[in-house]
Structures are given as C-alpha cells and as structure tokens.
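With one protein chain removed, the remaining protein chains of the complex are shown where they sit.
Moving on, here comes chain A:
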C-alpha cells in the first residue's frame, strides 16, 4: 500500500470515488503518455500480424520487450505488454508470466450460436438467446456493420467510443467499420451536451438507447430486450468498469493529451473479456444485485480455507480470493481494505474469460474500479483445479515470487484439509433446491442442507447446463428464489428446477427478477417493502427488509396466501443453513 501516500489531483475526473486522491500509484504519474502512444502505433502494426496467427498465438513467446522493464515500468508498459497478446509459459523455476487474455478466441473466431435466432425471432425469449450451454466466448458477426440488416436487428448492442467519436468497442461488427455510426452517437451526445444537458435515454417502440458518459469515454446500449433503463445503465457501468479493470482510469490522460486518441489498440484481444461479461449480464444475478455468491460448503471447510487465506493476507497480500467459477469459496482482505462485489464480478470475469490464465500461473496488472480506479494492483492467479482458482492481489509489482510461495503454502493446506475435494463435490452436488424446502407437508427430502451425494450438474453456471432437472418445483408452486443478505453483500440463488428448465426460460426469469429489482429500488432512495406481481409467466414476490431481500418466483396460478407462507419458510430455511451458503465473519468489508 506504499503507493497510496502519493496524491495528485485529477481535476477531470468526475467520479466521486473516495479513493481517488488517497490511493494513487506513483508509477502512474511517472508514466509517460507519449510512450503509450508511440508504442501504440508500433503495437497496432504488430497486432495486425498477430491476427493472421492461428489459435496458438497466445503461446507466442514474448521476446520484444525486456520483462523486468515491463514490470518496473508500471502500468504504462504493462498496458503495452498486454496488448501484445503474448505471454510467457511458466516452466520450472518460473519467472513472472504476463497475463494475456490472449486474443486466441478473439475477434476473428466468430461463432454463431445465438443470433440467427435473435434475428429471426421477435417474439419471446425462448430459443432466442445465448444459451448457457452453447455460449462461446469472443466476438461474433465481425463482418457486419450498421448497413447490415442483420446488425440492425440484433437485440442488444453495446458500444464504447471516445468523446471525439472514435469507436473503442462494439459487441457486434468491426469497430473500424462502425466509425461513421460511432460518430453519429458522439454527435447526439455532444449536441445535447452543448445545450447544457446530458442525454440518458431515448425510447422508440420496443427499442431503448441508453447513454452513459464517463469523462472522455462514452458508452451506449441499444436494446429491445425490455430490460428497464436502470438495468441497462447498470450494465454500461459494468462494461466501463471492465475497461477500467484492464486499463485504469489513467487512460483519460491520453485523451487530455490528444482528444483524437485511438484506444482500440489498448484493448486489443480483450473482446473475449467483454463478450463474456455481456453474456453474464443475462444470467448472473450478481450483475444487478451488486452482491456475490458463495459455493455451498460445510462451515468448517470454509473456515479452513479462510484461515490459510488470512495467513497470507497478514503477510502483505491485499486480497486473497479463492473462487470456483463465479462462486466464492473464501476471501480475505487486509485490514481496512474492502472489496466491492462489482469488482469481484469484473475480476472473476476477467480471469475466467481469458483462457491463458488456466494454463499457467500468471501475474497480471489489474485495476479494481471500485477500490481505486486510478491505480493498478497486481494479481497473482493460479488455477488449482479445473474451475477453482486462487487470486492474490497486491500493490507491489515485484511480489511475484512472494505470492508464488504463498500460493504453494495455500495449495498444500487446501489439499491437506480436503478443501479442494469438498469444492469439487459441492460443484457436483449443486446448490440449494426448492424441492428440499423443509416443512412441506409432503416432504420429498429430509435434508436441509444442500444435497450431498446426489450427483447432479450445477445449473446456474454459464458453461455447463444439465439435463432437465429431476426437480419438480417446490411447495405451493415455488419455482425459484434468490435471497440477498444485505449486510453480507452476498446472495444465494436456488438451482433451477422444472419447469424453469431451458436456458430461455432461465433467462426470462432472470430478466423478470431484474425488472422486479428495479421496480423495488428507486434510484438510491429507500426501497419499497413488498411487491406481489402476477403476469402470464409467473407470480413474483419480493420482500425487502433492512436485513435481506427475497425474490421468489411461483407458478402463475399459485395461491397468494400459500406463496406468502412459502416465502417465510424460505427465509427461515436460508437462516438455518446460512453457515453453509454464506461466507460469514471473515467478511472483507470494513464496517
């Protein structure tokens, strides 16, 4: 945390982040912007060559730069470093490897899994969507541009552009071909800005155009997905956050120097990170709940994991996080350091979407936008099992070997105390099932805790989708619920069971929850207390108290009285098993 002493003022920075001035990397200030730009051009050319490389371009040996220089040079060079889509294989007595969320599955790897349907189907969500099962990372439809009918009919576009109208990112289509379109978006925003106002939303039929201005970066979403404005705006915030995680907000300085600065090379190869984030915007409740979820584990198991993480945290690690896919096994923060759930989401998305992290231990500069958007931290990442990975975050760029030692210690303890095998088992068992809700007059299962020993695939993970579940729904027509603990900043979502079987149905329910969330929460004002909502698809019940929020979905024909009783039982049930489903006590938050 040594660099946190330095301070400087970033007058251009409109973000009210309280850390802005107290935590600023010294290196950042020393970084030479002109270097960035010069290197940019060089790298941009280099990238052109890379594009012609085949899938294994991520294994391309990094030779053009001296590694030590890169690390010591701080963020500026590391930006360049990453842009090269290259990394060093770690073998034997290893040296730090670059992160590389290499472009191996990047822009050229177009794969159509979803959007033919999207174009064809205007009706429901069924069969329309990026199915969790079939979803492949990376950018699609690169050959489209704003003149293509198919492009215009995509259900949800995301754009990032600079204040001079230069494209930075587009979900669909080649950014360079979208320069004209990008300029139009810029013109709209600045026209309104010139009138002393700021445009937020345009609505036209089923379409919404949502604008978000972040200093010199403009973000736009064009969607006909029926998601509320507040949700889409939140999604743009996350996409911006993901960009900050990769580059830090110091990228603003490039625009100060040169308003026409072209940012695309800086983000070269990161398509896969953004497309994976955008995908999770339609299945991961963390994206709108602003909470994280834990892998269900016996209390003692999680305690054991927490203890060893705490051990290393005391030795100068800022955050130590053990995760399995998007679920937290345990996490620990240094004193007074707090980790925002959104940062966890963005970080785990970054790690999981970048194939190269899986193949080697990595040491990568990352920025946690809610923690400090101006400075890089350094993340040591290592996969312990196929989906289980350890992240050790530090402020020091030279800590690789120390963190490696930490990891070895942690890994040993985790193996010894069977934590890793418990994690595997929990993944196989899945989480909490509505069928198991106790107190049912006709109990189907006596167990309160998540099922053990019944080998099922978890259903709410993005990559894997199991066969239609054995589930038949819970009592009183309960189909699904999400419980969010407000103090813990954690949520638990039940496994999907019949009849919410297909990915399309799951996505529809996800969107219904999202709408319900927005309807209950009024822009930072105190939320409403209860909501009952019935439409042709569901009965939804929402209950907000100072301690928790419950979102439950029932059969649309469910009886109101029984549904309410069932919700009460769900809350009781969650409290009974909170030791297993939540991370307690060892909270990283500093209240």
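Methods note: a residue touches a chain if its C-beta (ideal position, glycine included) is under 8 Å from a C-beta of that chain, and two chains touch if they have at least 3 such contacts; residues count from 1.
The rule we apply is simple: contacts and distances are computed from a predicted model.
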Original post:
For the complex's missing chain, which UniProt name, "Protein kinase domain-containing protein", "DNA polymerase delta subunit 3", "CCZ1/INTU/HSP4 first Longin domain-containing protein" or "Cytochrome c oxidase subunit 2"?
Top reply: "CCZ1/INTU/HSP4 first Longin domain-containing protein"
**OP:** Would you indicate which residue among A:385, A:522, A:547 or A:576 is in contact with the undisplayed chain?
**Re:** A:522
Original post:
Residue-wise, where is chain A in contact with the chain that is not depicted?
Top reply: 122-123, 146, 152, 184, 187-188, 191-192, 194-207, 209, 222, 224, 226, 229, 519-520, 522, 525-536, 560-561, 564
